[in-house]
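First comes the structure, then the notes that go with it.
Of the protein chains in this complex, all but one are displayed in their positions.
Should a chain be cited, it is by its letter among A and B, assigned in written order, with residues numbered from 1 in that chain.
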Amino acid sequence: MKIEANILVGLAVFFAVVSLGYWFWSYEPAGTAMLAGTVLFGLLPGAYYFWWAKRMKPRTEDRPDATLKEGAGVVGSFPGSSIWPFVLGMGLFLVVLSLVFGTWLLVVGGVITLYATIGVTAESRRGGTV
Amino acid sequence: MEHPVSGQRHVPDRPPLLAVGIMIWLGSELMFFSGLFAAYFTIRAHALVWPPSGTKLDLLQAGIFSIVLLASSPTFQMGVWAEERGDRRKARIWIVVSFLMGLAFMANTLYEWHGFLGQGQSPSTNAYWSLFYILTGVHGLHVTLGLVAMLFLLGRMKGPAGDPGEVNVLQGVGYYWHFVDFMWIGIFSCLFLLKTG
Partner (left out) sequence: MTLIAERPETIHEHPEHHEGPTGILKWLTSTDHKIIGLNYMITAIVMFYVSGSMAILIRIQLASPQSSLLSLQQYNELFTMHGSLMLYLFAGPFAFGGLANYIIPLQVGAPDMAFPRLNALSYWLYLTGCATMLMGFLTAGGAAAFGWVAYAPLSSAIHSPGAGPDLFILAILLTGFSAIFTAVNLITTIFYLRAPGLTMFRMPIFTWNMLVTAMLILIAFPVLASAMVMLFADRKFGAHIFSVTGGGVPVLYQHLFWFFGHPEVYILALPYFGVVTEILPVFSRKPLFGYKGMVFATMAIAALSTGVWGHHMFTTGVVLLPFFSLLSYLIAVPTGIKFFNWIGTMWRGQIKFDTPMLFSIGFLLGFLMGGLSGVMLASPPIDFATHDTYFVVAHFHQVLFATTVFAGFGALYYWYPKMYGRMLREGLGKLHFWLMFVGFWLTYVPMYILGLKGMPRRVATYPSGLGWHTLNQVSTAGSYLIAISFAVLLWNLWVSWRKPVPAGNDPWDGHTLEWFTSSPPPHHNFERLPPIRSERPVWDYNHPEAPALVHSRSGRGTDTSPAGTNVGPAAGKAGTIMQASEANRLEDASPKGREGYDR
């Protein structure tokens, strides 16, 4: 996890330098705001991963000498198939289209989206997935 | 990745999968808001008087409900910690409390919008009000999503224990909720506090 964290934190440091340089050279707010956002983009997940890298032992995929035996076992639970992403996608499609074609689509799309979200959650609960 | 049932907290051998994903996604959300802030600061830099003269705001009311929203972050975190200890009942209570606080904030936002529109301060009034509605609207959408997520979370936490993903989802929603509250600090400062001219 350490390298993963370092990449993101390194990105934040690089953009901290660039955004400071950019601001004091140009005093242009739009670019500076977005570059500063990029700093936070690296910092937020980077700090979280770094925190974990500090407190846990290196995982098998972090160690060059790990054997397959060590990494064997349950990786996680993955759904085999699910209809809900499709239903959710179509619901969101209608919600988005309602912005052009009228509010009645919003009702239809909203109901479908809600229905699909309930389906996803129930499925997650049964399967223990996220 | 099963959560500890006993009262003490221990360090698992890897972070939860969901949290790894949520964190990187929140990073991208930061970029989304930074695009909006880029617009805000550019337009503000082009204005002589900011907010434009004639802008009527109720700082006190907005401030009170901002504090309510910010206070919902610690309450939610109490819920996460309760769940991590295995105390699901307490976790549910804390989530309900946070949900009500978020709901109060959203209700106030809509009430404010209603008032402003009644005073003729609409998105097409000037760029300040365009930004006002876009920023509060986009943030309000995030708050609403968080509230919906809390409702689903409560539904998922109903019934007997044994859902291994539950605590991870609760943590994930927690990170999201903290993020939404954190963004509000920036938006509130920009719209209500920053003044020039």
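Note that contacts are C-beta pairs under 8 Å (C-beta built on N, C-alpha and C of every residue); 3 or more make two chains touch, one makes a residue touch a chain.
Note that the coordinates shown come from a computational prediction; the quantities given were computed from them, not determined experimentally.
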| item | value |
| --- | --- |
| Visible chains that the absent chain touches, using the contact criterion stated earlier | A, B |
| Candidate in contact with the missing chain, chosen from B:Gly21, B:Gly63 or B:Gly120 | B:Gly21 |
| Interface residues of subunit B (partner: the chain not displayed) | 14, 17, 20-21, 24-25, 27-36, 38-39, 42-43, 46-47, 52, 122-128, 130-131, 133-134, 138 |
| Contacts of subunit A with the absent chain, listed as residue ranges | 1, 3-4, 7-8, 11, 14-15, 18, 21-22, 25-26, 28, 30-31, 34-35, 37-38, 41, 49, 57-58, 60-86, 88-90, 92-93, 96-97, 99-101, 120, 123, 126-130 |
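Everything that follows uses one rule, which is that only the chains that are shown with their structure count from here on.
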| item | value |
| --- | --- |
| Cα-centroid distance, subunit A relative to subunit B, in whole angstrom | 17 |
| Parts of subunit A lying in touch with subunit B, wherever the complex brings them together | 1, 8, 29-34, 36-38, 40-42, 44-45, 48-49, 52, 55-57, 59, 76, 117-118, 121, 124-125, 127-130 |
| Of subunit B, residues touching subunit A in the complex | 1, 11-20, 23-24, 26-28, 30-31, 33-35, 37-42, 44-45, 148, 152, 155-156, 163-166, 168-169, 172 |
